[in-house]
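Note that this complex is displayed minus one protein chain, with the remaining chains in position.
Each chain carries a letter (A and B) given by its place in the written order, and its residues are counted from 1.
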Amino acid sequence: MVMVLASTVVIAVLPLVFILGTLIVKGAGSLSATFFVASSVPAGQTGGGVGHAIVGTLVIVGMACLMGLPLGIGAGIYTAEYPGTRLATACRFVADVMNGTPSIVIGVFAWAWIVARQGHFSAYAGSVALAILMIPMVMRTTEEMIKLVPHSLREAALALGYPRWRATLTVVLRTALPGIVTGTLLAVARVAGETAPLLFTALGSQYFSLDVSRPMAALPLVVFTYATGPYQEWHRLAWATALVLIIVVLVLSLAARLATRQRYQRN
Amino acid sequence: MTEPDSPAPPRHPPALERKSYGDRIFKGMLTVAAVGLPVLLGFLVFELFAGSREAIARFGFGFVTSSTWDPVAEQFGAWPLIFGTLMSAALALMIAVPLSLGVAIYLTEFAPVRLRQPAAFVIELLAAIPSVVYGLWGIFVLIPVLKDSVFPLLQSVLGFLPFFQGPIYGPSMLSASIILAIMVMPYIMAVSREVLLAVPASQREAALGLGATRWEAVVTTVVPYARSGLIGAVILGLGRALGETMAVTMLIGNRHEIAASLFAPGYTMAAAIANEFSEAVTDIHLSSLAYVALLLFLITVLINAGARLLIWRVSRGTTAGSRVL
Partner (left out) sequence: MTIRIETDRVTAMYGKFTAVKGVSLKFPTNRVHALIGPSGCGKSTFLRTLNRMHEMSPGGWITGQVLLDGQDIYAPEVNAMQLRRRVGMVFQKPTPFPTMSIFDNVAAGVRVNGRRSRRDLSHIVERSLRQAVLWDEVKDGLNRSALALSGGQQQRLCIARTLAPEPEVLLLDEPTASLDPQGTQRIEELLFELRNNFTIVIVTHNLHQAARVSDTTTFFYLGTMVEHGPTKELFTTPGNDQTEAYITGRFG
C-alpha cells in the first residue's frame, strides 16, 4: 500500500519534468539576443522577438506592485495590529473571498471599472487587475509574518518609550520584513504569469510601447496569441516566450522559497 | 500610608494612552488600507451586477437553464457553460483527488524525512507554473498523445459507455479535464498536507501505542481526524478548477454545446468570457458575459466559504489554506 502511495508522488512530479523538458527542448533553440530585444514582426515573416512584451510585463507588474503592495501590506499590518476588531475580521474574510475569485472575474471587473468607462484598453487597467489579485495574498502573508514576531519584542520596545507606531515599524515590521518580502515575491511571481486578467484590459500589442494609457504587450499574452495562432513560426516563438516566462516565474518563486527555508533553518 | 478619610483616588478609564500624532496618522493610514479591501470587494460585486443588469433584466433566471447562445439573434443562455464548468471540474477532481491525497499522506506519514521537504517543494513549483504555459504544453504535447493513443485505447476498452463514444477530437472536455487535474493537484496536495501536519502527534501515538501499524494508524486515526480538513482541501481545489481560465480555453474546444461524449469539445464559463469578451460588439452580448462572470463569482465564493469552514474546523488557529500559492 505504501508503495502505491509512493508511486503517486512520482506521477505528481512527472508533469513538472515533462513541461520543463519540452519547454527547454522546444524553446531554448530560439533564444537569441534579437529575441530578447526585437518586437513582433508581421504574421508570415520569420524572426522577431519579445522585447516589447518583456518591457510590457515589467511595466504592468511594476505598476501593479505600486498599487497593490501599499494596500496589501497596510491592511496586513492593520489586521495583525488590531486583530480583534470588526474591521480586521472583515478584512480577513474579504481577502479569502478575493483569493478564491477567479482571475478572469477580476479581469471583467477591471474592464467594467476602467476600460468601459474610458472607452479604450490600457496597460494601467491591466495593472489594476493584477494589483487586485496581489492584495489579498500580500495582506495574508504580512499578517502571518507579523504574528510570528514575539509579542515580547513589541513590549520591550514600548517599555523603552517607543511610541506605538515606531515600535511597529522599526521593531515588529523590521523583524517580519524577510517573510513579507518572500510573500511579496511569490505574489509577484504569480501575477507575472497571469493572462486572463490582461485579456481585455492591457489587451496586448505588437509594438514596443511605454504609454500606460494604451494597450501594451505582456509575456503571457504573447504566449497565448502565438500558441493559438495558425503559423508554425508563431508556435516556435510561443515556446521560446513560454520558456522566458517560466524562467522569470520560477526564479522568483524559487528565490522566495529558498529564502524562507534558510531563515527557518537558522532559527 | 493612606488616611481613612482621604478622597477616593481618581479612576483611570480604559485607553489611558493618549495617542501621539504619529500614532494617529499611522493608525489612520492603516485603517484606510484595511477599509480599502471590503470597499474594493463591494465595488467588484457592484460592477458585476451593474454590468450584467441588462442581461438579468432580459433573460432573468432562465439564463441559467437556457442552452441557446446566439450573439447574432441576441439570445443568450449559459447552461452549456455552467454544465461544462461543473463537468470539467468534476472530472479533474476525480483524477486529481486520489493522486494528491496519496501524495499528501505519503509525504506527511511515510516518506523518508529527507525526502519530505524537497518533494513538497517540487510539487509546489507546479503551482507556480503559469496557466498559459500549461495551455501551450497541452495543445502541442498533451493533446497529440491523448488523441492518438490514450483516447482510442479508452474507447476500445470503455466504448460501451456513452461518455466514450463518438468521434475523437483533440481539444475536448476530457483533454481540458486532464490539464485541469494536473493544475489543481498542487493546491489540493499543499493544503491537505498542511491539514495532516496539523493533526496532533498524540493522535498518531495513541494508535501506535495500541499496537497499530503505521498504515493502520493513518487509516484509523489520522485521516478520520483530518477528514473535514481534507474535504476542505478538495473543495478549495474545486474552486480553483472552476475558475481556471487559460489552459481550459486552449484545450476544451470552445463549443456552446453539451455532448455526452467526453471526447467532444465543450465550453466553460471562464473560457467563454476569455474568448468572447474583447470581441463582443453588442451590449447584450457583453452584459451576458458579465452575467456569466457574476455567476462564476457567486459559485466560487460559496465553494470557498464552505472549504474554509471545513479546514478551519481541523486546523483551528493555524492558517492552513490561507497562504499564498
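In this section, contacts are C-beta pairs under 8 Å (C-beta built on N, C-alpha and C of every residue); 3 or more make two chains touch, one makes a residue touch a chain.
A quick note: this is a predicted structure, and the numbers were derived from the prediction, not measured.
For the chain not shown, which residue from A:147, A:166, A:214 or A:236 touches it across the whole complex?
With A:147, A:166, A:214 or A:236 as choices, the missing chain is touched by A:166.
Given the contact definition stated above, which residue among A:87, A:158, A:181 or A:212 touches the chain not shown here?
A:158
Considering the whole complex rather than only what is displayed, give the residues of subunit A touching the chain that is not shown.
84, 150, 152-153, 155-163, 166, 171, 174-175, 177
Everything below uses one rule, namely that only the chains that are shown with their structure count from here on.
I'd like to verify one number: the distance from the centre of subunit A to the centre of subunit B, where each centre is the average of its C-alpha atoms, in whole angstrom.
Distance between chain centres, rounded to whole Å: 18 Å.
Along subunit B, where are the residues that touch subunit A in the complex?
17, 19-20, 22-23, 25-27, 29-38, 40-41, 43-44, 47-48, 50-51, 98-100, 102-103, 105-107, 110-111, 117, 119, 121-126, 128-137, 139-141, 182, 185, 189, 215, 236, 239, 242-246, 250, 270, 273-274, 277-278, 289-290, 293, 296-297, 300-301, 303-305, 308, 319, 322-325
Which positions of subunit A touch subunit B when the two form their complex?
On the subunit A side, the touching residues are 1-2, 4-6, 8-9, 11-13, 15-16, 18-19, 22-23, 26, 70-75, 77-79, 81, 87-88, 90-91, 94-109, 111-113, 116, 132, 135-137, 139-141, 144, 163-166, 168-169, 183, 186-187, 189-190, 192-196, 199-200, 203, 220, 223-224, 227-228, 235, 238-239, 242, 245-246, 249-250, 253-254, 257, 261.
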